[in-house]
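The structure is given below, and queries will be raised subsequently.
Left out: one protein chain. Kept in place: all the others.
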């Protein structure tokens, strides 16, 4: 069965390592913060200028001057630092963030990602996404494997305008965890109860299927 | 008679305007701080990262962590700000400093300045001088009109490696105050008792002498 | 002597000199740390054909969104827009020009504008529509695009506290683009919640040194919250 949003977040959280600085995009990536393993410390970076993002505030802690990149009211964790947008993106673009998790419309076998613009629809802008994909060595894309109409989002070449070129190496969908290398998706794990055949059917881009593809354990 | 170091500083101080942010180089320019007119406020920028430099400290105020660009112990004036070298030169290179006063070996009719390097002698480096001359609209160069050997320092073309190209518009020497425009020095004022003929004799670069050249008043 | 006293007493004086066709840089991220009263003054002044540079364009009826009501904005340079219906309708009707710029590039462009750097290379946007028509250059085997600095005729900035010299500190994440905009305006206007005496702000912890600031005004702020999010009571 396809993974739930929470299950995707739980699987992503396993990629976190002790001492990681992590930027979590809006949507499913944000949920990852709820599943950080107890035995590790990570520090969350919010690109509007906060390193060490804490949980949402209690009612009496709400502060209009303390928000995250999703414009939600948040708190600062003990030991946080707050800075300008230029400093924040110096961190991001300078490669100091250990892991970035973000959503996408499409990913392809070259590691290209399209996540910000659907021609013909209203274009709201890329925000910090282009900076994040250009700045991080280590990026996990989370998305559904196929659209509601059944069209694969894992392609040979992205059809939509790119957010970044040749920058994605890891994709977690509702069906599978895949790595991108040497011009192909490599199927590393599958959602519990999802067959390799289903993943093959829903992956338009070149797919390499190893002999053994374990199920993701929950 | 040629101006003393103090007289040069006094004349330069007359170029200060109320509300000016000013960077004073090492040597004679530093003395300008002693002659700021009582009826105006200026704020001194020191390129090591201090805006609002105060006087030298009293014995019991000496602080190894509070120095100026000449590495002298100083104080911070009330309302000062302290920042990194990048921020300091953002101010300088971004054109936010209203007036820069610095010394030179040579200046020429194109506004070129040479102040940092004499081939064959030990080269100590340009420090912040190249940034200052490239960043300021308004620069006053102070120097002796001629070398000890009588060689003019106001030339058609600088003979020494440049600190900056086409950036100097005002020169105050021990003999005269000159502006640079349209490929010539324009003699605006002369030191008390110094004849126009002496200035002509000691100026190698093209010199324009207006009909009336007042003496600098002290 | 007037000296370094940059305090003005009215919003008219704060925005004096703003004219049709000028470029205005604004601090703020979403509705956080926006110079809301300076924006309101721009609306009141009725100037038009503005180019506005800001990460976002406010919402319907608040922040920069109110400058859309009388079509005062000709061109918007931003990283993320469209949180308001009026923006969308003017955009679709070609009444508004939009130049979308990655958030980090936008921040760096403003900083560069203030710091005398006319252009810089960045990996952000390479291989995307943002890179179209821009010079590509390879450094150490990686491709980068050339991005030019941004400056403005005015910068409008929201601070927390300032002194009369124009030294400013920001509160929490209301800092965002404010100190960058502050460096890059020919005339930089800062509105703050509190004016303090010179010396009250720790010199080593001033976010915007007064050299960048031309005018300071004390305002009252609504500080509207865009996404009020709280955790469950314990």
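Think of it as A, B and C in the order they're written, each chain with its own count starting at 1.
Following the convention adopted for this analysis, a contact is a pair of C-beta atoms (placed from the backbone, for glycine too) under 8 Å apart; a residue touches a chain by one contact, two chains touch by 3 or more.
If you're wondering where the values come from, they're calculated on a predicted model, not measured in any experiment.
Remark: the absent chain touches shown chains A, B, C in the intact complex. Within the set C:169, C:184 or C:211, the residue that contacts the chain not displayed is C:169. Across the entire complex, the residue among A:28, A:82, A:130 or A:154 in touch with the chain not shown is A:82.
Touching the chain that is not shown, out of B:1, B:86 or B:118: B:86 (per the contact rule at the top).
Within the entire complex, the positions of chain C that touch the omitted partner chain are 108, 112, 115-123, 137, 139-140, 142, 144, 148, 169-172, 175, 202-205, 207. Residues 18-19, 21, 39-41, 43, 45, 51-52, 76, 78-83, 87, 89-97, 134-135 of chain A touch the missing chain (whole complex, contact as defined above). Hidden from this view is one chain, which touches chain B at 46-50, 55-59, 62-68, 70-74, 76, 82-86, 88-89, 92-93, 112, 117, 122-131, 134-135, 161-166.
Everything that follows uses one rule, which is that only the chains that are shown with their structure count from here on.
Separation of chain A from chain B in touch steps, taking the shortest path, is 2. Of all the chains, the one whose CA centre sits at the greatest distance from that of chain A is B. Separating the centre of chain A from that of chain B, both taken as means of CA atoms, is a distance of 55 Å. Remark: chain A and chain C have CA centroids separated by 29 Å (rounded to whole angstrom). A straight line joining the Cα centres of chain B and chain C is 35 Å long. Among all residues of chain C, those that touch two or more other chains are 111.
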